[in-house]
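Structure incoming, see below.
Note that one protein chain of the assembly has been removed; the remaining protein chains are unaltered in position.
Here is subunit A:
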Amino acid sequence: MTVEISLGYDKEYVSKFSAGLNEPEWMKTLRLDALQQAERLPMPKPDKTKIDRWNFTKFTHDLRGEKMESLAELPDQIKNFIDQDKAEQNLMIQRDQRPAYASLSKSLKDKGVIFTDMKTAVNENSDLVEKYYMKDGIQVDEHRLTALHAALMNGGVFVYVPENVQVEEPLQAIFWQEDPEAALFNHVIVVADKNSSVTYVENYISHNKEDEEAVTNILTEVFAHDNAKVSFGAVDNLGAGTTTYVNRRGVADRDAKIEWALGQMNDGYTISENYTYLMGENSLGDAKTVSVGRGNQKQNFTARIVHYGKASEGYILQHGVMKDKATAIFNGIGKIEHGASKSNAEQESRVLMLSKDARGDANPILLIDEDDVTAGHAASVGRVDPMQLFYLMSRGMSQKEAERLVIHGFLAPVVNQLPIEAVKEQLTQVIEGKVN
């Protein structure tokens, strides 16, 4: 197998890059180790999607992006994602891997909440970041892309909510790739310490066309300690030229809850993995995802919830719409480990195909090593019902409008249940854009 990741990003480059950011020794070491591993580790193997010809390794890595003085400088396409009427924004905008705008309410700062870009966090909260960074969530050596990410991480945010602090207003991060070719190795960590709660919403946005190739490699680690609750919302909206590997991973301790609301709306080739480890007794993981594929997109979505803790609950609900020649695989996996008695795993995957060339595949899988559990799954893959279109069109709607309604209707059961209002609205908007 050829190894084409040298590409100028060698030991020397990585050392320099780390030094340029004044990183602590542990981070530099982690990067260099990871770089070595990246060369020998295999690529990930998403079920039923061949990725050997996808470009994950040819890219421009250096930092670009400029600071902004005010939100008014944002183009409308980005402004749409922000609720500008809010008096106090808890908002971070990253522009081509550079922190461009940041604000956090005083009251949250006073309570010890950290919401800052990853580069700053690595320096200013070094010990805290080190405690979580690629340790109990995602491992460096899972495959070549995790290792490559660790070596080249060039953006992201760090969120820490101290014990007993409830963050009422959502925290929002916008990762805006303005340069059509800049590669993003984004790392997000959200930590909710004991008895705390937080809602975090992120948007990945770029507008590059199919021939403007870019690479995105995103790792996200969410930790909900005992009795903490994290609502994690995302609307991924990367352009057609971007090949994306995104891995969002959660670890829930005793009585903790992690809720995912993911709008997987990229326009390019995408592998999206969302794992939740239910470590603690009575913990809960809930993954709701909606996806729309169009054009020549190939995508692979996996939602996996692994039960270790007793009486843990895992719910997966995936709805996807495939248009044009888009292809997508939806894997919903519930795994109950031995000892996780009284656990419950439920999963549902539904795919609607709008054209004869669109393809979708739903694979609900239950892997159970324990007797005393409950589990269930449902899946369906179907084409849009011609009778429904006939009915709608007989009322005067064009075929496009009729399809638009059917798609909204198909996704509505998930969209309406998303626990985060902001994500619901953004998503509706993005779906609208993708459907028309």
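As a convention for this text, contacts are C-beta pairs under 8 Å (C-beta built on N, C-alpha and C of every residue); 3 or more make two chains touch, one makes a residue touch a chain; residues count from 1.
The working rule: contacts and distances are computed from a predicted model.
Of "Putative ABC transport system permease protein", "Ion-translocating oxidoreductase complex subunit B", "Cysteine desulfurase" or "Fe-S cluster assembly ATP-binding protein", only "Fe-S cluster assembly ATP-binding protein" is the UniProt protein name of the chain excluded from the display.
Touching the chain that is not shown, out of A:Asp357, A:Asp385 or A:Glu432: A:Asp385 (per the contact rule at the top). Annotation: of A:Pro75, A:Gly112, A:Gly376 or A:Gly409, A:Gly409 touches the absent chain (contact as defined above). Only one residue from A:Leu32, A:Leu104, A:Leu128 or A:Met397 touches the chain missing from this view: A:Met397. Think of the hidden chain as still there; on subunit A it touches residues 385-388, 390-399, 401-402, 405-406, 408-413.
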